[in-house]
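Heads up, one of the protein chains got dropped from this complex, but the rest are sitting where they should.
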Amino acid sequence: MSDIIACLENVSYQYPRSIEPVLSEINLSIQKGEFFGLIGPTGAGKTTFCCALNGIVPQFYGGRFFGKIEIAGLDTLEHPISVLAKHVGQVFEDPETQLIATSVENEIAFALENLKVPREEIIRRIPRVLEMVRLEGTEKKHPAELSGGQKQRLAIAAALAAQPDLLILDEPTSQLDPVGADEVFSTVSELNKELGMTILMCSHASEEMAEYATRIGLLSNGSLLSVGTPEEIYADIPLLINNNLRVPQVASTFYSIKQKNIPVSIPVRLEEGKKVLTELITKKTQLTTPDLKDELVHKEGQPLIQIKDLEHTYPDGTKALHGVSLDIHTGEYLLVIGQNGAGKSTLVKHFLNLLKPTSGTVVINGIDSKKLTVSALAANIGYIAQNPDNQIFNMTVWDEVSFALKNLKFSKQEIETRTEESLKSMGLYEYKDRHPLSLPKGDRARVVIAAILAMEPDTIIFDEPTTGQDFRGAHYILDISRKLHEMGKTVVVITHHLYLMPDYAERVIVMGKGTILLDAPIRQAYFDTEKLNSTYLTPPQAVLLSIKLSELTGEAYCLLTPAELASVFTTNGGAA
Amino acid sequence: MSATPRGEEREVKNIGGASIDGAPVAYIVVLAAVVTALAFIPFSVVMASGGSFPMNQGIFGLIGWVLGPIAGAVSSGIGALIGVFVAPHTAGVWFVTVIGAIVTSFAAGVMGTKNEKRKSWWIGVVVVTVIAFAIYVGRALLVNGIRLQWAILATFVNWSSLLLFILPTRNLVAKWIGSKNLVLVAVGLALGTWISFGIAHTVQNAFTYTMFNWPEEIWVMLSSVIPIEFISRCAIGAVIGTGVIVGLRAIGLVKPTEAIY
Partner (left out) sequence: MSMKFQTVERDSIFTRLDFRPKIYMMLVLTVVALIWESPVVQLALAFLILIACFFSGVKMKFIRTILLIMIPFYLLLLITHGFFNISQVQSLTGKTELTNLFSIPENWWLIGGLSFSLEGFWYGINTIFKTLTIVLVVPLVIFTTDLDNIIVGMVRARVPYKLAFIFSATLRFFPLLFSEIGNIIQAQRLRGLAMEKMNIIQRVSVYAKVAVPLILGAMVQSQQLEIVLQSKAFSGDPDRTYLHESILSRLDYAVLIFFTVFLIAAFVSWAVWGFGAFAGPTDHFLF
């Protein structure tokens, strides 16, 4: 029998001033050496669960607590947080707020100093944990000099330095680009496999969780609905869908194939998926030519946005764009992808004159953008920036949405009608008198979108709209983008979440190191793995499986989604 | 809870984190960082203290009302001190800037305190202010030969705020800031900014006047400039304060024990 690191018995918890329990009747034991993945939609109680394991819940928050949690044999209610901190290391979502020191070594030393670890021992541990997360030689750096992935790895190193029995990571990759997310996942997996570190991780990244976790728990409305191996949980598609959780594309694909009465297991990891696919093909399963929708062509008349030889150098000397040329036509749905620092945001900020070209031209509707002001451009090109919270500055939802209309000097009547319309279309009308900051994060993002749409712009740019959103939140926003597109508006989306986009985008711009690497229809772009890899992007699993399918059959299958992939397999009449 | 949980209900000891005078250290840190960040945004030139008037002066009082006198003074003081280090072009004489921040937040926090043990703290503020006023105006009248009428006119903000602080207006300001009526909140903030900043201004001038010894002609000019500057400060204090207080009430963050909003 292996040792139990964490043991929860009948745990229920209720925050002060709230009536509903946020955790209810949780029973769970986490064994030494496990990689336990905790999944669940936003608001399920994952963060509360994590904070309960080091005593912050309920010792800091107060409230009512039922049952018992033991960490390394210590009752979390009977030992102060500072004692529990020796046994539980925690890594949080936001790379910025969790680094509190002004240098890498101080960051690692901070918890150790608080735990009264002797100085000589601290000095010994710093290089050791930096090596574990592959950040050797950065001791004297300021956190601001690190990339997002490096910041999270530093947070992991700082948590490891206290030599905890359990390492908790709460959405550690949701703010990162794919490179950063990959760095974090492989670091954590290495710690787990090679050093036997016990891990508890919450994440919306289903594919990675299926890949690395040894056990998965599904939390919904504060209850632990199901616990099992990744194979058990991620292959139970109805369970995931009912809880608004994203299904790994491999599982989704084979589930759909199975629905057609084709006998097949449901793998949850890509490599197994490829194996199952190979078996299917060698078994001579019948295939049909997929029925793919035609690609729309918009390139008519004068482009709406015309970029020519655009270069941009920031005041600190960083050259962010090197001669970018691009035409965007009315009615297009454009996806801009690429690693952090590839120049995506720098490029779109030129559409609005938020940045001025160092050289080259930006022509909007036939007019050189130099002649236009930000505020004038903003009325036609709505730009929804990344963090909703610094786009909220009014005291009520109503004022927030009508803010732009007042600036643009619309009549009182017009302001009323447009504000009301915009609020209703976003499902926010009932909150019109609430303070925007009193709403949950997903709703705050919608307030910002409503505020931009109230101006009725012809072009809407979404900059990383799905970052930090769960599956449902992400699709809610993307569905809005599709509706706008169907109304004839031009839509530009910047995102790292490639797997979300096939049902929405038409044209893809792949950026890398300040240049456009590829400008192609989505079906072509997603299959140019070489270009994608060169800017550290990986195509969605469905695409990788399609490539495998093409290899196996010798025919070209350009399929983007699990549904498209499954549609290739013809229904089995019943005979096995 | 809808159904009684199976687990045994436990006694929750609310240990809480590190705090200063009931305000969590994290609040003090972020507000100090706001003060430092706003030090970069110049607003207008305050001649008497030698330097410009950065935007952060608009929130020293607010910090006192949100964090209480001690934590507020710590937050504003450290924020202003770092502001001096990193944005010296907006600061002027460093210790005068820091003293101004500390005194404003402290005086603001003392107004209308609900803490029984602190009901007499205001007397301490009055004593310090009276001494500072005596140094400042005494030097003007006795050493530098400023005529009485100009001394009175140019120190209007100083003696008026001292009087308003001694009178029950002190408690009225606190009551208004805590009110549900937003107009009263704004008026309370404006008046409170006048009082708390006027007190800080008096203490600051005890130092700066000793350094600069402005002749009477400057007093004549200051007698009209200073009130205008004060009015704009009050307006900024009211605009920022109302927005922040309404927001804080809406978010429902854990309130520091000495907060009056």
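Going in written order, the chains are labelled A and B, and every chain counts its residues from 1.
Just so we're on the same page, contacts are C-beta pairs under 8 Å (C-beta built on N, C-alpha and C of every residue); 3 or more make two chains touch, one makes a residue touch a chain.
Computed from a predicted model, the values in this text were never measured in an experiment.
Touched by the hidden chain within the whole complex are the displayed chains A, B. From the options A:S206, A:Q391, A:T419 or A:S481, the residue with contact to the chain not on display is A:Q391. The chain not shown here is touched by just one of A:I100, A:L195, A:L292 or A:I367, and that residue is A:I100. Chain A residues in contact with the hidden partner, per the touch definition given at the top, are 51, 54, 56, 60, 81-82, 85-86, 88-90, 92, 94, 96-103, 105-106, 109-119, 122-123, 142-144, 158, 162, 352, 354, 373-376, 378-379, 382-383, 385, 387, 389-393, 403-405, 407-408, 437, 451-452, 455.
One chain of the complex is left out; on chain B, the residues touching it are 17-20, 24-34, 36-38, 40-41, 43, 45, 47, 50-52, 55, 58-59, 62, 74-75, 78-79, 81-82, 84-86, 88-90, 92-95, 143-145, 207, 210-218, 236, 239-240, 243-244, 247-248, 251, 253-254.
Everything below uses one rule, namely that only the chains that are shown with their structure count from here on.
Each chain gets one centre point, the mean of its Cα atoms, and the points for chain A and chain B are 42 Å apart. Those residues of chain B that touch chain A in the shared complex are 1-2, 5-17, 243, 246-247, 249-252. Interface residues of chain A facing chain B in the complex, by the touch rule stated above, are 9-12, 14, 17, 19-21, 24-25, 58-60, 62-68, 77, 80-81, 393, 395, 434-435, 437-438.
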